[in-house]
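Everything below concerns the one structure shown next.
Missing here: one protein chain of the complex. Every other protein chain is in place.
This part shows chain A:
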Amino acid sequence: MAANNSPLPDGVTKEQAFGMAETEMEYRVELFNRLSQTCFSKCVDKRYKESELNMGENSCIDRCVSKYWLVNGLVGQMLSAGGQRPM
């Protein structure tokens, strides 16, 4: 690949960048799986009476995803802020 659109940051080789992208991808996939699992088990009733989501489940899933995302962001902030001093 002769033309690189985004130049790598200093001191990072291509293999390292690939490794970081792979880790990031795994993290994203894990986050998505955890999110759907959590919200499904919390919001959807175990007795499946029909195949569509009814309105209560719909708004429950909306709220669940929003809260999960906020918690994720908040915890990430705390971790990166508290990284200077050991926990």
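Here is the rule we go by: contacts are C-beta pairs under 8 Å (C-beta built on N, C-alpha and C of every residue); 3 or more make two chains touch, one makes a residue touch a chain; residues count from 1.
By our rule, contacts and distances are computed from a predicted model.
Q: Have a look at "Protein YIPF", "Phosphatidylinositol-glycan biosynthesis class F protein", "Mitochondrial import inner membrane translocase subunit TIM22" or "PLP-dependent transferase" and point out the UniProt protein name belonging to the hidden chain.
A: Going by its UniProt entry, the chain not pictured is "Mitochondrial import inner membrane translocase subunit TIM22".
Q: With the missing chain put back, one of A:Gln16, A:Ser59 or A:Asn72 would touch it. Which one?
A: A:Ser59
Q: What does the interface between chain A and the hidden chain look like in terms of residue numbers?
A: Missing-chain contacts on chain A: residues 43, 45, 49-50, 52-60, 63.
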